[in-house]
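A protein chain is absent from this complex, but the other protein chains hold their places.
By letter and in written order, the chains are A and B; residue numbering begins at 1 in each of them.
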Amino acid sequence: MTVVEAPVPVAEPSPAPAAEPERTQQGVAIICYSGELEKTWAAMILASTAGAMGMPAKVFVTFWGLQTFVKDGKRVTGQNWMQKMLSVMSRPGIKHRKMSKMNFLGMGPWMMFKLAKQYGVASPAELLEAAQLMGVEFVPCQMTMDMFGLTRDDLIEGMGEPVGAATYLSYVAEGASPIFI
Amino acid sequence: MTVVEAPVPVAEPSPAPAAEPERTQQGVAIICYSGELEKTWAAMILASTAGAMGMPAKVFVTFWGLQTFVKDGKRVTGQNWMQKMLSVMSRPGIKHRKMSKMNFLGMGPWMMFKLAKQYGVASPAELLEAAQLMGVEFVPCQMTMDMFGLTRDDLIEGMGEPVGAATYLSYVAEGASPIFI
Partner (left out) sequence: MTVVEAPVPVAEPSPAPAAEPERTQQGVAIICYSGELEKTWAAMILASTAGAMGMPAKVFVTFWGLQTFVKDGKRVTGQNWMQKMLSVMSRPGIKHRKMSKMNFLGMGPWMMFKLAKQYGVASPAELLEAAQLMGVEFVPCQMTMDMFGLTRDDLIEGMGEPVGAATYLSYVAEGASPIFI
């Protein structure tokens, strides 16, 4: 989620569309929306591969996706009881993602990690680290941070400044291809 | 969903690919596919922010997403019993979206709306209204309307003419970036 900076409803579209500058920035602008294990994996594979290819890549982390980027040690996050309850119901951290189906109280993820290891596939946590080292930028959504009561200190090291949807869309306006995961 | 206008299977690809004209139309072409609360929110944030930035934005509303755009007063929609049952099982309207998880018989959404209000985040219904006022066009999928038995009168005011996938893909061919939500 991201704060829409005071969307003042106006009666007609802006006369001068300012949002289509030269498309200088290419590459991908991934929205990491989901907190599920499989989609986290998909997002990290695309991000780290783009990094390895030298392809510009930014990852905008929002909604349930932001829980993935909470430090591993953090167990409860949030300022008020509702925010705390949300973090308790769904444990944060990239190592604690659940599968969208066939989770079987953790047996599904256990099998996936076992199969991944057997076939030499890196885990989401390893891929995240590789992506960061290769210059992929992960930026948290300001609005999600507000709504979940997350602070910069709750998040893993190396993330960018929190931004809103307008900043994300400016990447697209500059030519990056959006991928919503 | 959208009717594929009589996809006559031919034995080889068309010799003259007509679908890549000059990329004159930029901006985003959002597919609003999901009827879930959080994804509806994400789609409305992107649409209204694009509108506020003067970035061209079209929203193609299809599958479960179309239920979101049914007028608030409508309780049962459809022509036959199957279509009516679908609308009864999942109440239409943007104010009645359920969360993809942690719905807790409505407590999840209640908490989300409470947190949103506390942090000054507009609701999906408010963002939709803002987006429409700022020139974002919402177009319903003809095939979904047929399959769910929806009429133009069932849908909110201000939506465009129902179109199919070919029209949606023509936006992409002209340069709009697809975002499937």
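Here are some notes:
FYI, a contact is a pair of C-beta atoms (placed from the backbone, for glycine too) under 8 Å apart; a residue touches a chain by one contact, two chains touch by 3 or more.
Computed from a predicted structure; not experimentally measured.
For the options B:A42, B:M112, B:M143 or B:I156, the residue in contact with the chain missing from this view is B:M143. Touch with the chain omitted from the figure is made, among A:A50, A:L66, A:I94 or A:M147, by A:A50.
In the full complex, subunit A touches the hidden chain at residues 26-28, 38-39, 41-42, 45-46, 48-56, 101-102, 111-112, 114-116, 119-122, 127, 129-130, 133-135, 177-181.
In the full complex, subunit B touches the hidden chain at residues 1-5, 7-14, 16-20, 31, 33, 62-64, 82-83, 85-86, 89-90, 143, 146-147, 164-166, 168-170, 172-173, 177-178, 180.
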